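Below you will find the structure I want to go over with you.
Every protein chain but one is kept in place in this view of the complex.
The chains carry the letters A, B, C and D, assigned in the order they are written, with residues numbered from 1 in each.
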Amino acid sequence: AVDLKRNFFEVKQDMKPKEAIDEANRCLYCYDAPCMNACPTGIDVPSFIKKMASGNLKGSARDILDANPVGATCSRVCPTSELCEGACVLNDVSMPIRIGDLQRHATNWAMDHDVDLFESGVPTNTKVAIVGGGPAGLSAARELRRLGHEVTIFEAKEKAGGLDTYGIVSFRLPQSVSLWEVEQVEKLGVDIRTNCTVGKDISPETLKNDFDAVLITVGMGQVPKLGIEGEDLTGVYDAIQFVENTKTKPLTEQFIGKRAIVIGAGNTAIDAATCLIRSGASHVKIIYRRTEEEMTAYPFEFEFAKQDGVEFRWLTQPTKIMGDENGHVKQLMCVQMELGQPDESGRRRPVPVQDSSFLMDVDIVVRAIGQSRHIDLIEAFGLNHDSGILQLNDKTYQTSNDQIFAAGDVVYGSTEYGDAMVVSAAEQGKRAAYAIDKKLSC
Amino acid sequence: AVDLKRNFFEVKQDMKPKEAIDEANRCLYCYDAPCMNACPTGIDVPSFIKKMASGNLKGSARDILDANPVGATCSRVCPTSELCEGACVLNDVSMPIRIGDLQRHATNWAMDHDVDLFESGVPTNTKVAIVGGGPAGLSAARELRRLGHEVTIFEAKEKAGGLDTYGIVSFRLPQSVSLWEVEQVEKLGVDIRTNCTVGKDISPETLKNDFDAVLITVGMGQVPKLGIEGEDLTGVYDAIQFVENTKTKPLTEQFIGKRAIVIGAGNTAIDAATCLIRSGASHVKIIYRRTEEEMTAYPFEFEFAKQDGVEFRWLTQPTKIMGDENGHVKQLMCVQMELGQPDESGRRRPVPVQDSSFLMDVDIVVRAIGQSRHIDLIEAFGLNHDSGILQLNDKTYQTSNDQIFAAGDVVYGSTEYGDAMVVSAAEQGKRAAYAIDKKLSC
Amino acid sequence: MADLSVNLAGIKSPNPFWLASAPPTNSGYQVQRAFEAGWGGAVWKTLGDPVINVSSRFSASTFNGQKVAGFNNIELITDRPLEVNLEEIYETKKKFPNHAIVASLMVEPKQEKWHEIVKKVEAIGVDGLELNFGCPHGMAERGMGSASGQVPELVEKQTYWVKEVAETPVIVKLTPNITDVTATAYAAVQGGADSISLINTINSLMGVDIHSWNTIPHVSGKGTHGGYCGPAVKPIALNMVAECARHPEINIPISGIGGISNWQDAVEFMLMGSTNVQVCTAAMHHGFRIVEDMIDGLNNYLDEKGLARAMDLIGQTVSKYQNWGDLDLNYKVAARINPEKCINCNKCYISCEDTSHQCIDRLIDANGKSYLKVREDDCVGCNLCSIVCPVDGAIDMIEYPSEVAMTWNERQSLLGKMTIGEETVS
Amino acid sequence: MADLSVNLAGIKSPNPFWLASAPPTNSGYQVQRAFEAGWGGAVWKTLGDPVINVSSRFSASTFNGQKVAGFNNIELITDRPLEVNLEEIYETKKKFPNHAIVASLMVEPKQEKWHEIVKKVEAIGVDGLELNFGCPHGMAERGMGSASGQVPELVEKQTYWVKEVAETPVIVKLTPNITDVTATAYAAVQGGADSISLINTINSLMGVDIHSWNTIPHVSGKGTHGGYCGPAVKPIALNMVAECARHPEINIPISGIGGISNWQDAVEFMLMGSTNVQVCTAAMHHGFRIVEDMIDGLNNYLDEKGLARAMDLIGQTVSKYQNWGDLDLNYKVAARINPEKCINCNKCYISCEDTSHQCIDRLIDANGKSYLKVREDDCVGCNLCSIVCPVDGAIDMIEYPSEVAMTWNERQSLLGKMTIGEETVS
Partner (left out) sequence: MHEHQLFMKEKESIDDLVDQGYKIIGIKEDLSGAHVHFDYIDHDNRSVKTKVLHVLSADARKYFTTLLFAKEKRFN
């Protein structure tokens, strides 16, 4: 039988010891280093690299995880060429330092050596509830514990970690890494109540009453519907759900030899498409209604997908999914687009080319056009929002109710600050924690 | 207007000085170094790298060009991961040294600094004719001159350099590099008679009479016909001719937006396909009757093509080219293949799947299924051959006529030795030169 | 979290990392920044008779692309006015009462000169004094620095003069430019020093510019010998520290200086008998922040070793440092190559073949793969192959403990008893 | 193609690259391999009274991942029988008549001992003798090596004894473990030496293993001081060569030794007064083949400089090497940062801010891009920023030639004339 499992093993190997030392010794140890300033969590990159070079791996790991409680995950999933590595001064005169790989090496050391790097603070007798145990929630929880607050995380899923645990493909981020980070937070005394959906298993009111502050870090929701005919046929998937299956269930052979189309060209689309290839699909196409220029996936993701053999069809808009007699996807009807005038986002708006409809034979269609918002929950908390985007004070991380704070993907779009990335979620979690601490301390 | 020109600029930048020094200092300076042994021309890699590190760039360039008269070309076109870099001991504990890039850096230095690195030898009063001024011929000519022989190269084309000058795509190998190497050989006193086709402008007999030895380095010919209907339609190209056009003629805009199919999956197919993309073609497919496993293109070439956006269709055999009313290609009929029993080459033989014919819409079809042999010329010299493959003594490089020697692609298939690569041609040229010298000295 | 504080002859500091007397301690602004960055103490840039410095001053060596393997200077002592320095020392001490501030001093070898400066400096409040007998250039021409530091009698006499008036501990800083450093160290002890510090810089010329044929550095086309320091001098410094530490009559604490770049170096100096360490070059290369890893690394190391105090390290290796004649001639090590880890670079082979004992064979195994094997009988255990080997663990030096340990001295005394012929028993 | 041959006090060799007396010259097999590889000469591993070596022997320092920045050994002279060595010298000389073979010698400081060995060695035919007064360990305890090399009278006397019988040129190899190397060099001249060679190795302890707390290297858990050599010692060696070269009374040719790893180093030593160079560590690290680049690089350098002979280099920089007191105090350089080349690593900024003169400003240009600028008035031209800068050409040290050159010595003599008050004119 085919062994799909190995397709999902982590693609990148850990740096070999000599490789890591040689690379660490190449770092200039810049002052007020651009790489550090480009890291959303402000990891002191030169410092952690210097420590690797001096043989102080524990100090190195601590530097990283001190600034970024999900530093092991980030070393794997950060778009480093856009962040730290993109800012490395050596870009101009040599090759940038492989910061992400070095960070991975140091945090791997921490995972392999059971050391306690952090301690909880002197108890303050204050209680904070965190709704959602993704990177934002975990990051906030850890910082709040270090500051002495009592912290309870309410997490809907069976395990904490959020998209790190369930959403980012295993061959980039094995679940074990995310779960190790969860464990570190737990070891500090954070109470993580899994399988507990706020708004269902426990009410927002209870939280507001039982805790001194509530932090909402529920991220975003599933992939929204396309709004075209045929979305309910078998063979149509939600990209996030599809990826989650590959991380939580035994790998299925049902995709072997199938032709698949992924709709959308963001990070999720890339992950879904490469997962499909690794699940055995014979042809995987990403279709996108704009062009390469407008797509939100990073260049390195685009390259990765191309290497995996994913095909890209630009200026292609799906209009209808057609099924066979058994209600299974059979064809996708699309229309050719062209770029018109710029829209509000500044990108040129795609408009259909007249009479350009065409059909593609396909077995699997995957929706990957973004994520929906947790409007119900936001409203259950009684908070102001703008079509699902929480209203937020981006200094204090307070929502319209000043006992309630928010961070991470759930506030994506409501602050100037940061992309929807793990590293931004981690930083926002930290900042929200300090804001809560400040509020509870006065 | 579109600026196609920049698409054909050399893709890789020269190493920056610091980058080169840092990399040179990473080399271990191995003894009896595997990298050196893996280089067909036996360049003393640790030695040239050490010299770069000590600031002796002239010595470095000399080391390279001493072993390999076309070392500047080779640094750009060698499949290094299969050769020197693949053998670097650091593969096991770190990253291999970027030998090709360092070699390029050193030979760039030589190109930028007008230094004489070699001298012709003490005259021996012996005359050698070389038929074909490609890398094999040039390499032989230089060594023969250093040994004091009088050398005349007869070259059919307007310029010498063979496929280096005409066949390898500009964005990997600018023509200027090849021509610089030609110039170095000329500077040693080699008489290069261009626009002179042996067998047409001058007869084999004249050469045999006027020279003490003749070396045949005519390479291979054009791409053979596919042997299917429709090959003469406009829009059907010979890959080598097509690439040559991009190196010699003003770039045409006629491919912009066209759909192209390249038939074959060897190095030439990759070059043709990537040239098509860079010429503006909107869709370029490579079709191959076997699978990824059997293709002869190197992994790095495969990656490069995928990055450029070339699509691959395995197990696909063209059966007929169909034209429109104007005699221009319109569709390609193909049949699906499957792999059967191994053939004489040990690879599983592709056999057509019954009733699997299908049509593909296409504007351009490019043949890239290997190269034909110069049978006419071989026969004009009266030499034994086996369907175009010269009969050769692979110790003495002598043909069936012991006054006549041969090297390079023209002998490809007749010795155990080497792939059809520039670096093998160069090495064979050297060896043939020593064999000739040996013969003429006794 | 181990206790990192140390006490050098009564001078306490929160950790053993001090800045040596040099440009980094040239002013109050700098020393205060240093203390903020975490340095435990600072020896102020040497105060003394007014001088003028030249331009340019420093140079450094690059080793295989890595900067500042060694550092060289032709600078003198401070050229700032004494009063300004004293005021800044006062300010700094006020702001950082728990950090060590030591004043480095150098004046002409005259009793009243020493008395004058010691009194002035102690009046404003310092934790100790360091007498700079070590500057290898410039000052020497005026009878100061190494010119006195190279003469044991002068060291003793001047130390004595200082001790006549000093109320804080006195550290004597020794020059390495001397045939036997224990002679001057002993002289310092005799003069009443509370501690010695070593080493100052070593006479050196960094290089010659092969294009201009000028010295590096040069002052208007001319050069002079400078003082060498930085990572390159560490083994020289460590040896001098060890020689003093093991000397039975040099029984005052040692402040180790010379090429210390990180916590590992500091641990080595402490094991070899230093109570604390002083750093100059590493700080000049990277700024004050490097102390952060020094502190963190030392702390993690002590934790890992289960040691509660940094001071527990001091001198642990001293008793293992002996005379060559007391080494066991019968102890043997031999190299063994581990084919699993070996990457076949053949560096060990060629170094042994060309420059050691030709006892590594290049062989082919049953699968046609080449591998290397040491003929252990021929191997003298020189270590060379393992030194040049780029891969950790590819070459092990296997120990063959001796059944009967015998030293050269033991052998010679035995031979002495047995010698026949013209030679008489010594 | 320049003429690379040199003539050291009558000893001719095809190029200036000799192997120093050390493990690489331990046997005929090795020296012959070396000559085949291109070495111009070899000083045979020191011959003398029979010794026994310990195991292990060598250690080395790694600088930022780069191996063998410095090298250390606790080896003695040859432990092979004299007769075997002599036979192999004979064989080697026969095979390589144009290469220089010099025998290194070390015996007890007795006239008849020296006479005996000199005669034996010259009898089999060598091109010269080198007297090893320099080994820093082991031998010293027997009154040999540096124990005699550190006493000028002993150097002179033993040199004289050798010269009484020697027929070939005599090179005296000097130990660097001495307060003033010109004293022993001068003693060698007085003893009649034809040449001096320097340096031998420097007293050192490579390190302490922070896990086992053993010395590195160790013999059955014990260590001793070793001899330091390799790239790290080059500036110390170069300075000693320079001091001898500029000394008016040391007028015999010099063979430069110490840390020479490539042709550039060799050029520096020759410009500083060496007639040839000797190499040990670099050969041990990489094998004999490194000489190939030394020869090629030197040749290309001479061609580029338009020099016909390697010997044209000798001593060109010596006159530029002076006393500190003769440097021009009014000469000034100041740093200037080139924003086009600067990559904004801020290393210059922090090194100047923390450890020099706080004169680099971090500014923002009109486009919001940050850049660095030196306040040239405050810059003392120390060179530090340009030393730490990772980018060639990003920092230029701009020269401000002095209108009136004035040295410290000139200033002092002027001051002397003008001094008033209690101080008397000096």
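To be clear about the criterion, a residue touches a chain if its C-beta (ideal position, glycine included) is under 8 Å from a C-beta of that chain, and two chains touch if they have at least 3 such contacts.
Nothing here was measured: the structure is a model prediction, and the numbers come from that model.
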What are the shown chains that the omitted chain is in contact with? C, D
Of the residues listed, C:49, C:180 or C:326, which one is in contact with the missing chain? C:49
Per the definition of touch given earlier, which of D:247, D:373 or D:411 contacts the omitted chain? D:411
Touching the missing chain, which residues of subunit D? 329-330, 357-359, 375, 377-378, 403-404, 406, 410-411, 414-415, 418-421, 423
Please identify, in ascending order, the residues of subunit C that touch the omitted chain? 27, 29, 47-53, 79-84, 107, 116-117, 120
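By our rule, only the chains that are shown with their structure count from here on.
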By number of C-beta pairs in contact, which chain pair leads? C-D
Rounded to the nearest Å, the gap between Cα centres of subunit A and subunit C is 50
Inter-centroid spacing, subunit B versus subunit A (mean Cα positions, whole Å): 46
Shared-contact residues (touching 2 or more other chains) in subunit C: 64-66, 264, 286-287, 289, 347, 350, 390-391
Which subunit A residues reach two or more other chains? 17-18, 22, 25, 29, 31, 93
Would you pull the subunit C residues touching subunit A in the complex into a rising list? 66, 262-264, 286-287, 289-290, 292-293, 296-297, 300, 390-392
So in the complex, which bits of subunit A are touching subunit D? 21-22, 25, 28-34, 53, 89-90, 92-93
Using the touch rule from the top, collect the residues of subunit D that touch subunit A in their complex. 64-65, 343-347, 349-350, 390-391
